[in-house]
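What follows is a short report on a single structure.
In this view, the complex is presented without one of its protein chains, the others remaining in place.
Residue numbering begins at 1 within each chain, and the chains themselves are lettered A, B and C in the order written.
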Amino acid sequence: MTDGPFSMKINRRSVLKAAAAVGVAQVAAPFVISARAADKVKIGLDDPFTGTYAELGKNEKIGCELAVEEINKKGGILGREVELLSEDSTSTNTGTAVQKAHKLIDRDKVDFLLGNVNSAMALATGEVSAQAKVLHIVTGGHTDAVTGTDCHWNVFRVCNTTRMETNSVSQILFNEFGKKWYFITPDYAFGHTLQQGFEASLKKFGGTEAGASLTPLGTTDFSSYLIKAQAANPDVIIFLTAGQDAVNSLKQAVQFGLDKKFHIAGAQQELEVLEGLPENARIGTWVFEWYWNQPNVPHVKEFVAAIRKKNNGKVPTARHWFGYVSTWTCALIANQEKTLDAVKLAKALEGFTLPPEIALMPDKVAYRAGDHQLMPDLYVGHAVSKGAVPEDLFHVDKIVKGTDAALPVSETGCKVTWPA
Amino acid sequence: MNSTLNRQIANALIWALLLTMPYWIGFVGGYTSLASRVVVLALAAMSLNFLLGFTGVLSFGHAAYFGIGAYGVGMTIKYLAPSTPLGILVGMGVAAAAAAIIGTLIVRLRSVYFAMVTIAFGQVFYFIAYRWNAVTGGDDGLSGWRTLPLDFGIGKLDIAGQPLTFYYFVLALFAVAVGIMALLLRSPFGRTLLAIRENERRARFLGIPVEQHIWMSWLISCVFVSLAGTLYALLNNFADPHDLRWDQSGDFVIMAVLGGMRSFWGPLIGAAIFVVLQDYISSQTENWMSFIGLFFVLIVLFFPRGVVGLLRRKAAS
Amino acid sequence: MSLLKVEQVSRRFGSLVAVDQVSMTVEPGEFRAVIGPNGAGKTTFFNLISGFLLPTSGRILFDDQDVTAVKPANRVKLGMARTFQVTEIFPELSVRENLRIPVEVAAGHRLKPWQSRADARAMDERVDELLQRSGLTGKAGRLAGELSHGDQRATEIMMAIALNPRLLLLDEPTAGMGDQETYDVTQLIRKLHREQKLTVVLIEHDMRVVFHLADRVMVLAEGQLLAEGTPDEIAADDAVQEAYLGAEAETA
């Protein structure tokens, strides 16, 4: 039931059931407005549940839900029950994301805002939450500006900056696979900053850039760029593509046999992407932001088991962890400070260390004062086409501490201004 | 005479509702910035309907001009000069120029073909916004600017700080735009547009140069849609390539049809229903797209004349 | 000086020659009918004159000006107006609005975004006059699409008249009508022609209408000019009898 293409059991009955479920349960739902009691502490999640990022957003939501259940079991926030309100920001329409942020803040009066997977939305909703003075934890938007040039006093981030990702992996690439690199870079801020990060490393180590192809976001056919990469004859081809672009580019690179001639590598990689690739395309050196198979780290096993229960038996990915950590952060800091005042909480979060049962990482994990960036461990390793366990598609070779990979606060461009 | 009286009552009612919307929308589950969104999108749908409902020409690419307005205001404030009114004017000006050029290329096409070509041309602007990272911010959208207070010389009005102030700012511009469109539709020029909608061949043989009039109607429609686009960007403090995409155009069309294409206020009603419904359903279920899709299908099959058409038929019977 | 001069026009559709070297001269004030059996090329000939189609060869002169390639809208400006075989009106507008549009176009107001009160009054008066002349005053407020066939036709003719044409082209104005309606429309056309010495070219199927109205008749058959003359001459013409009237008489 857990794997194989027919795991969804598409037969007549389940289609009918599905139709009935869509038709009845969900038609009925809109007209039964659940009473949103005033005495609950509300956490709003503004994340994509439809479109390209739907899977990532949904996984983050599952992580949030697990955290809320646990928090409520342990007495909630300030003794009050916690409620998670989630809104679909869509994957591409930032206007909708902003609107939903307004909705959560203005109408539902949430105490905390979480989200977004999409960097642009993370930035845009950060503006809204800052204006409304609501503590905001960015779950999964990686662009550096969130905790860099566009940082806000109320905005914290649990996922890494792109620079942390490139710094963590570049030494290994350089030492083990060669010093001539070619970049396949998606043409938007995320890709650009990743490439800049790698270029900085190259400069430091004295390597050369064989070239770079800027690929439009949403490219379906990568062959022109792969042809160019092949012609440049590098040691390593670095794929900075994410999500659907990563699936398409890697799938095609393998079909062209590039993996047999060059080493394939990149920065951020996600379990969701590896699962979407055919076995022969699960290759290369990457960075994971969290990984479920950490036998020696306490509490991870319990977390994996708990997520499996909520997730059709599938293991948690970094996205689940993002949702889980950001939700727990709200509870931990509010209970520690005994207040919901955003300014006080934000000040207390500077330098706040996550307890190991939440951090789920071997090293100390803390929010850095100054830019509000979480400093987690990074998992450098390589993709595995077929693991011992079906979902074990990544092998961790080295764990890099976030504090070692991140730029110092002074170089991030972040200057937090606190409200008067 | 009775119908004129009815119309005046309807007008008064609509303006009364619009003027008080921020105060009652909370009771129906909304919030002030949702009210602004309704008015902005209503302006877009009514502008589209100037072409669709009153000239009989189907554009499925109006989002492009909406988006040009949005980027126009954002880029002006970000790169050119810190002035909201200037930004609005630039946004509308650029959209007008684009519409004028595209218009000359397409006025000879009709019905489905016109729709198809407007979609395709709309995508050009979408791709410019989406791909030209250095200038438009690409997929990340155009951020790093914000709505600036209006400077009246004697004092400043901060339209961005309070959702309520912004709502009335939007409503004021809405009133001006809608007023101009209403006057145009009652003018001899407006009547030639109706003539084209009703019977293009007849119009041509009455001595109306049909292409020229369609081009002008297209231009007017695009300019007002771009005004809506500038307001939308000011509402979000953000311009987004998605604003220019064809599915956004589809939303405008469905708003017009839902409310009633033959009616001046129809698209306003359609926009209100659509925006509130979408806001509501998308909070209730992740499968909101199915409902919106189904909604499209049901409207087409059962309410092709829209809410106003339905009301009129009831009133007539 | 003749008002309309058609010189040797032809129109081909692929291998089919719909109109073959037809010439015609219409004098000011004349009422000319064009008749011919089905498929004789009457409507194509008409479309060439009104600018709906371009001729393959030949020339068309209106008021001594070459209008062969002039667009329909511009021919209207020169003083040509036409009606269609299938009534072409604005069905979802009132009769008043139907007439008001051509009145305003004729007054050169079509691009005006606003109208002065005096202008509006002048337009109203002109519309009232047209309504009255056609007997449609009582139906002015109704939607044109809801009128009877005959009234719709009258509306269409008045829309053409509203343009103050010097030449009125009527394409089978009584097609598909009952006797009473045919009579009413015929009377209206006759009245308009008489009242303002209007030059008219009429295509017609119904011989009663033709003989009742026309000064001169021209017969087309298989795209070619078969005969031309007064109604009486045509009625007496053997070739015409053979090609057209004979067949008509038999079926009638």
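In the analysis below, contacts are C-beta pairs under 8 Å (C-beta built on N, C-alpha and C of every residue); 3 or more make two chains touch, one makes a residue touch a chain.
Just so we're on the same page, contacts and distances are computed from a predicted model.
Undergrad: There's a gap in the complex where one chain should be. From "NADH-quinone oxidoreductase subunit J", "Amino acid/amide ABC transporter membrane protein 1, HAAT family", "Peptide/nickel transport system permease protein" or "Monovalent cation/H+ antiporter subunit D family protein", what does UniProt name that chain?
TA: Per the UniProt record, that chain is "Amino acid/amide ABC transporter membrane protein 1, HAAT family".
Undergrad: Would you mind listing the shown chains in contact with the chain that isn't displayed?
TA: Contacts of the omitted chain with visible chains: A, B.
Undergrad: With the full complex in mind, choose from B:105, B:183 or B:310 the residue touching the hidden chain.
TA: B:105
Undergrad: I'm checking contacts with the chain that's been left out. Which of A:52, A:294 or A:412 qualifies?
TA: A:52
Undergrad: Touching the missing chain, which residues of subunit B?
TA: 52, 58, 60, 105-106, 108-113, 115-117, 119-121, 123-124, 127-128, 131-133, 246-247, 250, 253-254, 257, 287-290, 292-297, 299-301, 304
Undergrad: If the hidden chain were put back, which residues of subunit A would touch it?
TA: Counting over the whole complex, subunit A touches the hidden chain at residues 4-6, 8, 10, 15, 18, 22, 50-52, 54-55, 58, 187, 213-216, 218, 220-221, 223-228, 230-231, 244, 247-248, 251-252, 254-258, 272-273, 275-280.
In this section, only the chains that are shown with their structure count from here on.
Undergrad: So if I look at the partners of subunit B and the partners of subunit C, which chains show up in both lists?
TA: none
Undergrad: In terms of CA centroid distance, which chain is the most far removed from subunit C?
TA: Most distant chain from subunit C: A.
Undergrad: Going by C-alpha centres, which chain would you call the most central?
TA: So the chain sitting closest to the middle is B.
Undergrad: If you average the Cα atoms of subunit B and of subunit C to get two centres, how far apart are those centres in Å?
TA: So the centre of subunit B lies 42 Å away from the centre of subunit C.
Undergrad: Where does subunit A touch two or more other chains at once, residue-wise?
TA: none
Undergrad: Which subunit C residues touch at least two other chains?
TA: none
Undergrad: Within their complex, state which residues of subunit B touch subunit A.
TA: Residue list for subunit B touching subunit A: 26, 29-34, 37, 130-131, 133, 137-141, 143-144, 146, 163, 232, 236-238, 240-243, 245, 279-291.
Undergrad: Could you please specify the touching residues of subunit C with respect to subunit B in the complex?
TA: 50, 52, 71-74, 76-77, 81-82, 84, 88-93, 97, 100-102, 104-106, 109-115, 156, 159, 163
Undergrad: Please give the residue numbers of subunit A that touch subunit B in the complex, ascending.
TA: 22, 26-27, 29-30, 33, 49-50, 54, 58, 87-88, 92-96, 98-100, 102-103, 106-107, 119-120, 123-124, 127, 143, 150, 187-190, 192, 216-217
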